[in-house]
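What follows is one structure encoded as structure tokens, with my remarks underneath.
For this view, one protein chain was removed and the others were kept in their places.
Up next, subunit A:
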Amino acid sequence: MSSKDQILKSVRNQLVPSADLPSLDQDWIQYDDAVAHFGDVLQAVGGTAIAVEGIDGLTEELAKIPAYTAAKKTVSCIDGLVGTVDLDRVEDPHELEDIDYAVLPGEFAVAENAAVWVTDTKLRHRVIAFIPQHICLVIHCPDGNVEKAVVHNMAEAYQRLTWSRNEFGCFISGPSKTADIEQSLVIGAHGARSLHVFFVI
């Protein structure tokens, strides 16, 4: 008998009382100002949230970020903003090792934990979300309305997601960090050393 059959048989042979699934339709937390709460939590986990008007506003704000202006190699996956390296022309993701700054699309934000949903739909190499020294996530707000880009809690977040494609998706909340050395929080473990979230209205 294969190990699969053995494991399944072993699992099926146990006397386990049946148990019902709970309803996920409950009164989950709502914030008076979800956008402001998102900003506060993001700040607490080491990131910054900024609302900008259009691509021009985005360019303007990026120019204020020293890590961006000092960057030699940049990647942009946002229409209207050009980076120095074209992600689609990179064959081997290892070539992205020395990217200094990446501007990437985020789909929406979650107020309760400052997470932004990022997928590889428009990213040829998903490592671009993790390997640059610094990143920013750009969220286009429907109808120019920031509220529509921010859900209150994770239950609402999952209601927005679909799983038909073999898509890689990640909730990113702040820059990479660690507290493994005597509980001292250090920003910039392996991934991005800084994270800006831009809401484009």
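To be clear about the criterion, contacts are C-beta pairs under 8 Å (C-beta built on N, C-alpha and C of every residue); 3 or more make two chains touch, one makes a residue touch a chain; residues count from 1.
In this section, contacts and distances are computed from a predicted model.
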Chain left out of the displayed complex - its UniProt protein name, from "Malonate decarboxylase acyl carrier protein", "Extracellular solute-binding protein", "Protein MutL" or "4Fe-4S ferredoxin": "4Fe-4S ferredoxin"
Chain not shown, touching residues in subunit A: 2-4, 6-8, 10-12, 14-22, 24, 26-29, 41, 45, 93-94, 97, 112-115, 124-127, 129-131, 153-155, 157-159, 161, 163, 165-184, 186, 188-192
